[in-house]
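Excluded from the complex is one protein chain; the other protein chains are retained at their positions.
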Amino acid sequence: MPFIIRRVAFYVVAAWVALTVNFFLPRAMPGNAVESIMSKFPNLQASTYHALEAMLGVGHPGSLWSQYLSYLNDVVHLNFGISVSSYPASVSSLLIQTIPWTLILVGTATVIAFFLGTFLGIFAGWRNGGWLDRALPGLMFVQAIPYFFLALVLLWLLAVKVLHIFPIGQGYAGGTGLVPGWTWAFISSAIWHSVLPAFTIVITSVAGWMLQMRNVMITTIGEDYVLAGQAKGLSNRRVIFNYAARNAFLPQLQGFGMALGFVVSGAIVMEIVFSYPGIGLLLLSAVTSNDYPLTQAIFLVITFAVLLANLIVDLVIVAVDPRVRTREAA
Amino acid sequence: MTAALTILATDPTGLAAPARQLGRWRRLPLKAKAGVVLFGVFVLAAIFGPILEPYNPSYQNPNQALSIAPPSAAHLLGTTQAGEDVLSQVLTGIRLTLELGLAVGLIATFLSVLVGVSGAYLGGLWDDGLSLLSNVFLVIPALPLLIVLLGYLPRTGQTATILVLAGLGWPWGARVIRAQTLAIRGRDFVAASRETGESGWRIIAFEIVPNQVSLIAANFVNTVLYAIGASVALAFIGVTNTANWSLGTILYWAQSQQALSQGAWWWFVPPGLIVALMGLALVLLNSGIDELGNPRLRDANQRAKVNGRRLRPSDPTPVLHATPAPRPTAVTAFMRSFSRSAYLADRAASRDGATRVGAPKPSRGQR
Partner (left out) sequence: MTTDLGSHVPALGESGGRGRFSGEPVLSIRDLSIAYRTLAGDVRAVDRVSLDLHAGEVVGLVGESGSGKSTLAYGATRLLRAPAVITGGSVRYQGARMDNPTDLLELSADQLMSLRWREIAIVFQSAMNALNPVLSIRDQLTDVIRAHLPVSRQEATDKAAELLDLVAIPRSRLRAYPHELSGGMRQRVMIAMALATDPEVVIMDEPTTALDVVVQREILGQILELRERLNFAILFITHDLSLLLELADRIAVMYAGQLMEIGTAAEIHHEPSHPYTKRLLRSFPSLRGPRRDLTGIPGTPPDLLDPPPGCPFLPRCTEGTDACKEIEVLLAKVRTSADPSHVTACPFVLPDDPAGGDGDRLPAGAGSVSSAVSPAVTPLPTPAGTTEVTS
């Protein structure tokens, strides 16, 4: 089976597993979730009660199978129900407001961190034992810092107490009457507010990519084709990039796909510290207010985003590895 | 790729005689040693912390002056908004977080070995099914799933958190161990055991698993790292029991009670720093294990230096007319017996005759 079709099939299975887990979880859990929600939010209407029952499988509205089918149908139509904490907003409308913020911030920062780390790793591997290597313990320490903790420290140092350079939080200067839109004032404010969060993501994840690339580089440099590149009298730049790094990049890419879930999860928690209006902050409010429909929808959205990103990584692998391409054609 | 690298970690870490233990310790990469020491400090803190705690971590001092008080002689790490002692909370937190990490590490590693080895050993549909399952749970982001899971659990105490984290922490290890088992299964000594009529499970328990000790160790360390990171994040969001003083819970209260905007650095810096240092200890341990298993990583660093000059792979072979090959004499041999690096080299040389006669691995040598 061609590589990409095999991968797509795998992601479909993974997505189905996520959907199914999401469906059965509230039904498998003890206690009546709907009752607890209704008692927490007295302003909810009776119609919501039934909608929740249907969604969470309480009160047995129809067979499990028909519930499952209507659940899948809802998901396909991006109908995730009504948010109980922000009643009567629909979950979808809340998601649509927050997804762009996270996508742009976390996506950009992750890609920057990946390429920066890979680039540094190339040199750390080539100049094994150089100053980059001596910085390794420090980098490992940075790598071990939880995103949200670094966010706290950075905020404290650069926004709250020591230096007052950056804004304390939020996605843009909302208090000044700025309205989201395609205006320079808004965009510049949004960019300015995203600098510190993006910096946090880059700082904590760049070390991991770098270490990984360094280790693959060291192994790759020992390969005959790198020596052959040198024997051919090619310039160092060509040997490093076209011979060593280009081969070392393939496992690095696979690692990227693997680690994406972790990176995204960490970045989302970090949003909380910055009160960044992304999906992470929404998740926090959903969790603290027991807004199950919203929590579950966010889980699905993040999962699908990671699966999609993995598929993109696979496409890149096909583009850069001729061996995979051949298997593709076969 | 850590996977690809650790797969190379094949050397069985047999049981060392006590006399050789010191030698083993000396041979460990520096990184691993630093990791062991750092981690040891936290283990000690976890064991003796409750004895050393000056206060009950939940005791709220009603004295208004002790609400968000900076560090002082009475409260070495200051107090929280409610007048609780941060040091006592942190000491309890180290214990709880470490306990959780190690418990998750043990359970998840056990599951990894179980799934990985049996999948590879049974083969066929079993293997396909188990591989698919591991890969699916590997690609689904764990943290959001954990949040959903814990959100639905009525009681989210330490045990529930441990079980949920362990339940989602095994796929990575299972995948790596499966690959390694497949590699070992094909080797001669396993085939020999099979020929002599040993049962499948006996082969797994006595031939295959002992040969993966370093891989399993690396996996355990990784899982502990994951468990600590995830549990702290979960507590920080407030999904786990917020009355339980884990390091993440301290951070949760610090965040939700505006420690930051009040400038109470002593409230959030110590717990966060300790999480980071625990992580560092584990990362160091892991890269040490990695280097033990992959000589190229270890040796490339040591060997890249010739006469004090560090060489790049692109540098031409250096010509040192002036320095003839130093031949060890009786005196230098005696002096060398005190040298740590020479001891290491001798150990390496006597362990592996090939490195002496043939060319060292990373360079192009005799074939």
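Lettered A and B in written order, each chain numbered from 1.
Keep this in mind: contacts are C-beta pairs under 8 Å (C-beta built on N, C-alpha and C of every residue); 3 or more make two chains touch, one makes a residue touch a chain.
Please read all numbers here as calculations on a predicted model, not as lab measurements.
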item: In the full complex, displayed partners of the excluded chain; value: A, B
item: Candidates A:Pro88, A:Gly138 or A:Pro322 - the one touching the absent chain; value: A:Pro322
item: Absent-chain interface as seen on chain B, which is shown; value: 302-307, 311, 313-321, 323-328, 341-342, 344-346, 348-349, 355-360, 362-367
item: Touch list for chain A against the chain that is not drawn; value: 223-225, 227-235, 238, 242-243, 246-247, 250, 320-323, 326
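Methods note: only the chains that are shown with their structure count from here on.
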item: Centre-to-centre distance between chain B and chain A (centres being mean Cα positions), rounded to whole Å; value: 24
item: In the complex with chain A, residue positions of chain B that touch it; value: 1-2, 4-5, 31, 34, 132, 135-145, 147-149, 151-154, 225, 229, 232-233, 236-239, 251, 254-255, 260-261, 263, 265, 268-269, 272-273, 275-280, 282-284, 287, 290, 294, 296-297, 300-301, 304-305, 310, 312-314, 361-362, 364
item: Chain B-touching residues of chain A, taken from the complex the two chains share; value: 10-11, 13-14, 17-18, 21-22, 25-26, 29-31, 33, 126-130, 133, 137, 140-141, 143-146, 148-149, 152-153, 155-156, 160-161, 168, 211-212, 215-216, 218-219, 221-222, 226-227, 230, 236, 239-240, 251-252, 254-255, 257-258, 260-262, 264-266, 268-269, 272-273, 283-284, 287-288, 290, 292, 295-296, 298-299, 302-303, 306-307, 310
